[in-house]
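Missing here: one protein chain of the complex. Every other protein chain is in place.
First chain written, first letter: the chains are A and B, and each begins at residue 1.
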Amino acid sequence: MNAAALPYLSILRARFALMLQYRAAAFAGFATQCWWGAIKVMVLAAFYAGSAHQPINLAQAITYTWLGQGLLGLLPWQADAEISAAVETGNVAYERLRPVDTHTFWLARAIAARAANTGLRVLPMFAVASIFLPMIGLEAWSWHLPSGPQAAFLFAISISLTVILSSAFTVLLNIAVTALKTRRAANIAPVLVSPLSGMIVPLVLMPLWMQPFLFWQPFAGLVDIPYRIYFGNLAGSAALEGIAAQCLWVVLFIVIGRAWMARVMARVDMQGS
Amino acid sequence: MNGLRLYLSFIRNCLRAQMLYPTAFLLRLVSQFVITITEFGGLYALFLRFSHIRGWTFPEIALFYGVVSVSFALADTTCRGFDMFGPQFVKTGDFDRVLLRPRPATLQLMGFEFGFTSLGRVLQGLIALAIGAWLLHVDWTVAKALLLVWAMAGGLALFIAILLLQATLSFWTVESLEIVNTLTYGGIEAAQYPLDIYANWFRKFLTFVVPLACVVYFPVATVLGRSDAAGIASWMGALTPLAGFAFLFVALGAWRIGVRHYTSTGS
Partner (left out) sequence: MTQISVENLSKSYSVAVRDPGLAGAIRGLFQRRQRQIAALDDVSFSLERGELLGFIGPNGAGKSTTIKILSGILRPSSGSCHVDGLVPWEQRITHVGRIGVVFGQRTQLWWDLPVVESFALLRDIYRVDQPRFARTSERLIDMLKIAPLLDTPLRQLSLGQRMRCEIAAALLHSPSILFLDEPTIGLDAISKLALREFVKDLNRTDGVTVILTTHDMHDIEALARRVIIIGNGKLLRDSSFESMRAEVLGERRLIVDFANDSSDVEIEGADVRARDGRTVEFAFDPERTPAHTLIARIAASHEVVDIRVEDPKIEEVIARFYTLHGAVES
C-alpha cells in the first residue's frame, strides 16, 4: 500500500464506519428518496400521457429520475461540514498543521464523503427501482439498465468524472467558507446546483435555445451529461464531447481552487480563548 | 407578559441578530427567492414542452403551486425553531434549559428562530398565485379569494403540524429527521399538481393520512369550478381545510408524548 495514500484512504474508511453507525439515518434517507422518486415518476408519466414526442422518452425520463435519486449523494449542496464547523470555532488553521497538501487533502475528504454517501444509498435504491419494481409489474416505472455495453463503459468514465467534479466544487465551497469565515458563504451552492445540474428539470427538456449554454456550463457534468450517456441519448462523439466538457471543468475548478486556497490560507489565523 | 408579546419580543431579537450582517442576510433572502423562482420557472419550462398535464393547464397548476408554497413558507418562517429542534436542542442537551423556563416549550421554540429567509418563498408563492389568477379565465369573487386564504390557513396549520412532528421525532432519533422532508418538500412537490394525476392509493394517503389534499387540491379545485373532477361536492371544498387544524391537534398530542419521553430518559 502506498504510504503517501494512507492518510487519504483512512478518511474513506472512517467515513464508511460513521455512515454505518447511523442505520436509522440511512434508512430514512433511503425512504425519502424512494418517495421523492415515486412522486417525480408519477408526475412525468402524467405529463408524457399528454404528449409523448420529446427529446427523451418517458422510460428515459424515468431512468433519469431514479439515477438522480440513487446518485443524489454525489451532488455538492454545501461545504464540508467539518470545515464549516472548524471555521466557525476558529480552528480551521489546524488544517494547516497536518503534514499533507491541504487542497489535495480537502479534495480527498470530499471524494470520500461523496463516495461513502452514495455507496450506501445507490445500492438499495437500485435494488428497489431496478429489480423490485419490475417484479411487481411496474416495469414501465422502473430504473432501466444502460442502453448497451458502450453506454455502460462511457457512463463509468463520466460518473467518475462527476465524483471529482463535485468534490472539486466542494473544495471551492470550503475555501469560500474559510475566506468569509462563515458557512453561509456556501449558500450559493444549491442556487447553482439545483437548476443547472438538471435536478429540477432534465436539462434536455429545457427550451432549445438554452441547450448550448446548458451543455457547457460546469454543473451539467454533475447530472445531465452522465445520465444522458447512460441511456444513450448522448452517444459516440456526442458522449465524448460531454466527457470533454466534464474534464474541462474539473481542471478549471482544481486550478482555480489551488490558486485561491494559497491566497486564503496565507491570511487564516487561529483563535485562542 | 403574555405569550404573544413574548413571541414578538423573541422575533425582534432574532431580527436584530440576523441584521448584524445585513449583506449576508439580504443575500440569503435573495438566494431563497431565486431558488424558489427557479423551481417555478422549471415548472413553466415543463409546460412549454408538454402544454398540459391530464387536462390541467399551467395557470391552474400555478394556483395549486402558489397555495402550497405560501402555506409551507409561512410555516417555515414562523416555526423554523421546530425544524432546528433536533440538532440545536436535543443533541446538545439545550432542551433542558427550555424546560427550566416557566413558559410552554413550543412557544420558546417558535421564538428561537424566525425564518426571515423563507419570506422569499412566500413572495414566490404569491407571485405564482398572481400569475395563475391573472392568466385564468375565472370569475374572481370575494368568496373565491377567501376560500384560497382559508385553504392557506389550513395549509399553514398542516405544515406547522408536520414541523412539530419532526421536532417530536428528534426525541427518539436525531439522525433520521430528513425523512420528514418527504412531507414538507415532498408535500410541496406532490401537492403542486392536482392529485387526480396520481395513483389512487397515493391520493387516499394525501387525503386521510397527511391531509394535503384537504388544504390544497379540494379547495383550489372548488375555486376553479372543477370540484367534480376532484370527486367532491363543492360545499365540501369549503370545509376540507379544517383537516389541517385537526392534524395540528394530533401533532400537539404527539409532542406532549415526546416531552414526557425526554423527561423520563434524560438527555
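The rule is short, and it goes like this: contacts are C-beta pairs under 8 Å (C-beta built on N, C-alpha and C of every residue); 3 or more make two chains touch, one makes a residue touch a chain.
Note that the coordinates shown come from a computational prediction; the quantities given were computed from them, not determined experimentally.
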For the chain left out of this view, which of B:S9, B:S51 or B:T141 touches it? B:S9
For the chain that got dropped from the picture, name the residues of subunit B it touches. 1, 5-6, 9-10, 13, 16-17, 20, 93-94, 96-97, 99-104, 260, 263-266
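Methods note: only the chains that are shown with their structure count from here on.
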With chain centres taken as the means of their Cα atoms, state the distance from subunit A to subunit B in Å. 28
Touching residues of subunit B toward subunit A in the complex: what are they? 24, 27-28, 31, 34-35, 38-39, 41-42, 45-46, 48-54, 173, 175-179, 181-182, 186, 189-190, 193, 197-199, 202
Please name which positions on subunit A make contact with subunit B in the complex. 22, 24-25, 27-29, 31-32, 35-36, 38-40, 42-43, 46-51, 54, 182, 184, 187-188, 190-191, 194-195, 200-201, 205-207
